[in-house]
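Got a structure for you, questions after.
Of the protein chains in this complex, one is absent; all others appear in place.
Letters A, B and C mark the chains in the order given here, with residues in each chain numbered from 1 onward.
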Amino acid sequence: MNNTGMHEECGIFGIISPENGRKLGNLTYFGLYALQHRGQESAGIAVKNGSKILCHKNVGLVSEVFNDEILQKLDGETSIGHVRYSTSGGSSGINAQPIVSNLKFGNIALSHNGNITNSEKLKFELEKRGAIFQTDADSEILLHLIAQSDTDDFYTALNESLKKLEGAFCFLIIYDDKLIAVKDRNSTRPLCVGKLKDKTVISSESCALEMIDAEFIREIEPAEVLVVDKSGNMKTSKFTPETDKKFCIFEYIYFARPDSVFWGVDVHSARKIMGEKLAEKFKFNADIVIPVPDSGISAALGFSAKSKIPYEKGIIRNHYIGRTFINPTQELRNMKVKMKLNPVKSIIKGKKVVLVDDSIVRGTTSRKLVRLVKEAGAVEVHVAISSPPVISPCFLGMDTPTCDELIANSMSINEIAEHIGADSLVYLSVEELVESIKEVKGFCTKCFCNE
Amino acid sequence: MNNTGMHEECGIFGIISPENGRKLGNLTYFGLYALQHRGQESAGIAVKNGSKILCHKNVGLVSEVFNDEILQKLDGETSIGHVRYSTSGGSSGINAQPIVSNLKFGNIALSHNGNITNSEKLKFELEKRGAIFQTDADSEILLHLIAQSDTDDFYTALNESLKKLEGAFCFLIIYDDKLIAVKDRNSTRPLCVGKLKDKTVISSESCALEMIDAEFIREIEPAEVLVVDKSGNMKTSKFTPETDKKFCIFEYIYFARPDSVFWGVDVHSARKIMGEKLAEKFKFNADIVIPVPDSGISAALGFSAKSKIPYEKGIIRNHYIGRTFINPTQELRNMKVKMKLNPVKSIIKGKKVVLVDDSIVRGTTSRKLVRLVKEAGAVEVHVAISSPPVISPCFLGMDTPTCDELIANSMSINEIAEHIGADSLVYLSVEELVESIKEVKGFCTKCFCNE
Amino acid sequence: MNNTGMHEECGIFGIISPENGRKLGNLTYFGLYALQHRGQESAGIAVKNGSKILCHKNVGLVSEVFNDEILQKLDGETSIGHVRYSTSGGSSGINAQPIVSNLKFGNIALSHNGNITNSEKLKFELEKRGAIFQTDADSEILLHLIAQSDTDDFYTALNESLKKLEGAFCFLIIYDDKLIAVKDRNSTRPLCVGKLKDKTVISSESCALEMIDAEFIREIEPAEVLVVDKSGNMKTSKFTPETDKKFCIFEYIYFARPDSVFWGVDVHSARKIMGEKLAEKFKFNADIVIPVPDSGISAALGFSAKSKIPYEKGIIRNHYIGRTFINPTQELRNMKVKMKLNPVKSIIKGKKVVLVDDSIVRGTTSRKLVRLVKEAGAVEVHVAISSPPVISPCFLGMDTPTCDELIANSMSINEIAEHIGADSLVYLSVEELVESIKEVKGFCTKCFCNE
Partner (left out) sequence: MNNTGMHEECGIFGIISPENGRKLGNLTYFGLYALQHRGQESAGIAVKNGSKILCHKNVGLVSEVFNDEILQKLDGETSIGHVRYSTSGGSSGINAQPIVSNLKFGNIALSHNGNITNSEKLKFELEKRGAIFQTDADSEILLHLIAQSDTDDFYTALNESLKKLEGAFCFLIIYDDKLIAVKDRNSTRPLCVGKLKDKTVISSESCALEMIDAEFIREIEPAEVLVVDKSGNMKTSKFTPETDKKFCIFEYIYFARPDSVFWGVDVHSARKIMGEKLAEKFKFNADIVIPVPDSGISAALGFSAKSKIPYEKGIIRNHYIGRTFINPTQELRNMKVKMKLNPVKSIIKGKKVVLVDDSIVRGTTSRKLVRLVKEAGAVEVHVAISSPPVISPCFLGMDTPTCDELIANSMSINEIAEHIGADSLVYLSVEELVESIKEVKGFCTKCFCNE
């Protein structure tokens, strides 16, 4: 799929330490660095030092937004960070997070990953009651709900506010001298806790715990509100008893880093099994299995292991892509795809190829890629997709394609195969997909289903 | 005085045009460029195009924050801009203006110049009622007051909110398809209206009207709420009948550009008269009159004209100062002053010098400057200040010195003269100062008075 | 090996076109972009337009140094570009290439990849005869030799000068209205010609031809001087008949992109065979084969195919590394390696692992990596290196390790294994390595041999 915009994703990361002077800014930097795949648009870190919250955020990669001098100033007892993926928003970084604000409970910093589905309604009501919204992010909504709460107790206000939010959300909040982690009742997005000696760490993915040598403790549970104090004591509660785990299965398919683990099942192994199941359904002869890098690699390895068709690194991915888009000349067809993905002629030439990708959304990239692979000399190109046809837009996503844009919504599998120029096309069924991750229960698979 | 921080100032500028496509972004750029002396910390422009408000703002000079490509995108029917002077605030430009926000009345952009003196009280009440504050600027307060208003009529909400604000303020607001200009009941800060053909222009100072060849129409009146529509129709009202003009006399003394005009009196002429009045009080022989550039030039010219002591450009001002502060070596005394002001030995050597400056606040800069002038060979240095001794901190200013820091608060004029190393020191009295601008009535002179 | 500094490498790329207006700047940009792996320190493009040579170069990645506006100005009939890898040199880009200069033959632009081994001697002689050197690059030497030649014929001067150079070099030169490509007599570094319709293209690697859809024609031969005119006519000659092909075998082992092809053998396939040969020598039981990404991937695939031990993506490479180095806290051991390479616990845990890398130079990185893999739970770590022990510094390289730093110079294979913490360690012999690329004859393997 390679960033064709199925969801708007973010990464969040937080630490609380018994005392100041532990370089929380640097630790948060390394955590965000490991979550960079979840968002390359902007990055930010907020640190509470005594009663003061300091924040630095801007558009750019983690390594571009921060330097040693800036991080040195970002020290304190509690820290949260954020990386944001977004095609929307302006260049001046207004939508970058964390959001730091003052409200009747004092100053609060907040990082958010997710999409509030009743945001329009809530915004309307909040505005009616006097709220002003300064960013495009619906992350502001929780702050306003808390701020407008009638109660004088922050935690009551927080719980009541969370109950009003629909959709997907993970929040990290610095309030008072606590670090608070929150997940929606469906556990749609990942969030987990770890320990780094006397410090408590919370992260979107476990790979960021690994990065700083922190030990994984457990997932945040559906509707959980976890309050961690500086001594590392954790007080857990649920903002609602009505939970219904529906973890976004696309975290396993595409979003997460393969070395991350959710509920005991690592992403890489899950993807391998998806690939094995694809192999079982594959009815043709082929010479080599090629992943679309990087997201198709694990599934392709599984496909190869099962089918005994050799795995080959038939497409090279170029990682030096910068921000500036250079106009190709008329002579340069397919340049946008070729800037990233380069088929290796010597591997592909004369071969019957199985191309393994994680998903097809609009079909545009797949079509160009199949053409590139055929131009590189493949005699047959069979496409294997480690997920079912996407037929519904994500009801949790803001910038996702509409029904009309989803190719699987208007075409049969055979028609899609023809459209993208593939000699055959195989998908997983929803059942096969879920079966690939059978140790984990409770997935959201709505984008594969007609509503 | 030269930026010793007596007040925190800003410049605001706005335009409304009958139709889109008139390059409002560029016009606003040129207007802000002419107001750059009012704030070098950050710059921003917001433009309403149809129903959408676009905004670009960042830390830096107008010429650094914008380029042609950015301005091209900033087109619309209404536009407001802002330049901000501040030593506080972080590097990521969170406090830059205009502020764009959504509230129950729709989206609104706002630029502010001034200081709300009851901001802490208002913030406390607003937060109690659910407001969240995302910047340090008290400019957010008006937005929150409007947002929390009970009425459904924007203009009622605006008027009621303005009534609650104490202190000094000029606002430019884009709301609906209107450009709105507002001034506090004391008319503390300047704001005027002009016309550029079919476009209406509002600016902190008239020099920005000149810049874009717009014709000056009139000042905004105390407590005035001026609503301009796209056809250029102006509807005026007052948010309170209780007005009491108390225009900050420091606009004439120091803040404004000499080619700006307030109530028919241009700043340069007023300063010249101040200088003449100083000359009348001057009892010594002297060879030359030297201004502390740039703010002392006009008064020095008046002093020279009256006293017949020749005017000389005895101090050169270096305008190439950048953002980065370079540490001087131990050998380099007075480097911070010398980076900006360089006495001309050949003019000064062997001379009895009258040094004309606009004000003395802490006395630190004056002391260094007198020393530099003596080191350049002056045999006598008489200091003439075109304002009275500053003995009270500005009750409207956030970052102004405290009582203790004000040299005139703890020392007599003779003691100050001795402290700064001057052979004599003459100030204007409050009466003489006011008399210098006698055509204009109603000034705030509190900083020269004991409360 | 992963950039441990065995050689100083560069990438060069050039185009000549029948006429102006073909966006040579953009085409060269895309070519350099595909060669980015050969140098990330600086980038530059020079274009000859009529009689004038325009040049833009700076420190940074290709995507950072250029933008559309700059490229638009870089149009002409002939173009050369350069990407440079270097740890030496200052921040102001003085050593960036191409070098543009005026000499008696007119103006000339030059890009260089290689190392002149008799540079000190030549510089001494050239300086004695009046040369001034303005960069650290020994690329200037050829220009000075040409400039000081007695002859008035450029090509005679070029040939005579080339004869004096010892060591490794590939040059691209814009002279008059010609594009000239030159290789040393040993063909140490790669350089090939291609055609893009009526344009002739010359590139360090064939992957850059692929990038712009140009057709590969042939390699530049040892000691060849190829002169291409605007019509695409090629005139070839040799600057010396004494050629002795000794292609740097490390291009196959590590430097080149796997989709590049030299003398008909693609890099990926060669590396796969190296991996197969390693597998034949491997005497242990193991559960999985893991490459050190990206350079170990192809060999690991070959190892897996031969040994039937499953290939696994057990180490994730992070590609978001920026320029700024952030100091890790004391708690963060091995951070420098972990910023780039992250072992996947779920894959590795409890496994006997074969770790396939391209080479071991100092042993430092290997040692840290083996430790990381063991910390991730591997019960055994066997290291397989797809090249022989490096026992001599590259006589062609400037910044290569000294004898003392080469671990294989002072330790036996068993000692190295122990030092890096591996349970076993297997290398290829020189014969096995050469046998892996048997279709190609004539390699330099000096770094594996005692002199």
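Everything that follows uses one rule, which is that a contact is a pair of C-beta atoms (placed from the backbone, for glycine too) under 8 Å apart; a residue touches a chain by one contact, two chains touch by 3 or more.
Small disclaimer: the values here were computed from a predicted structure and weren't measured.
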Note to self: List the neighbours, among the chains on screen, of the chain that has been left out.
What the structure shows: B, C
Notebook entry, point to check: Looking at B:P258, B:G421 or B:G442, which residue reaches the missing chain?
Noted result: B:P258
Check: For the chain left off this view, which of C:N20, C:N58, C:S424 or C:T445 is in contact with it?
Finding: C:N58
Check: Which residue among B:L61, B:I217, B:M234 or B:V440 touches the omitted chain?
Finding: B:L61
Note to self: So one chain is hidden, and I want to know which residue out of B:R129, B:K195, B:K245 or B:K338 touches that hidden chain in the complete assembly.
What the structure shows: B:K338
Notebook entry, point to check: List the chain B residues touching the unshown chain?
Noted result: 22-23, 26-27, 29-30, 33-34, 36, 40, 61-64, 66-68, 71, 196-197, 207, 210-213, 257-259, 261, 266, 268-269, 297-298, 301, 305, 310-313, 316, 318-329, 331-333, 335, 338-339, 342-347
Checklist line | Residues from chain C at the interface with the omitted partner, ascending | finding: 54-58, 70, 90-94, 99-104, 123, 127-134, 140, 143-144, 147-149
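In the analysis below, only the chains that are shown with their structure count from here on.
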Notebook entry, point to check: Ranking chain pairs by contacts, what comes out on top?
Noted result: A-C
Checklist line | Per-chain CA centroid nearest to the all-protein CA mean | finding: A
Notebook entry, point to check: Shared interface numbers for chain A and chain B above half of all numbers used, same, or below, different?
Noted result: same
Notebook entry, point to check: For chain B and chain C, what's the span in angstrom between their mean Cα positions?
Noted result: 59
Notebook entry, point to check: Which integer distance in Å separates the CA centroid of chain A from that of chain C?
Noted result: 35
Next item on the list: Scan chain B for residues touching two or more other chains and write them down.
Entry: none
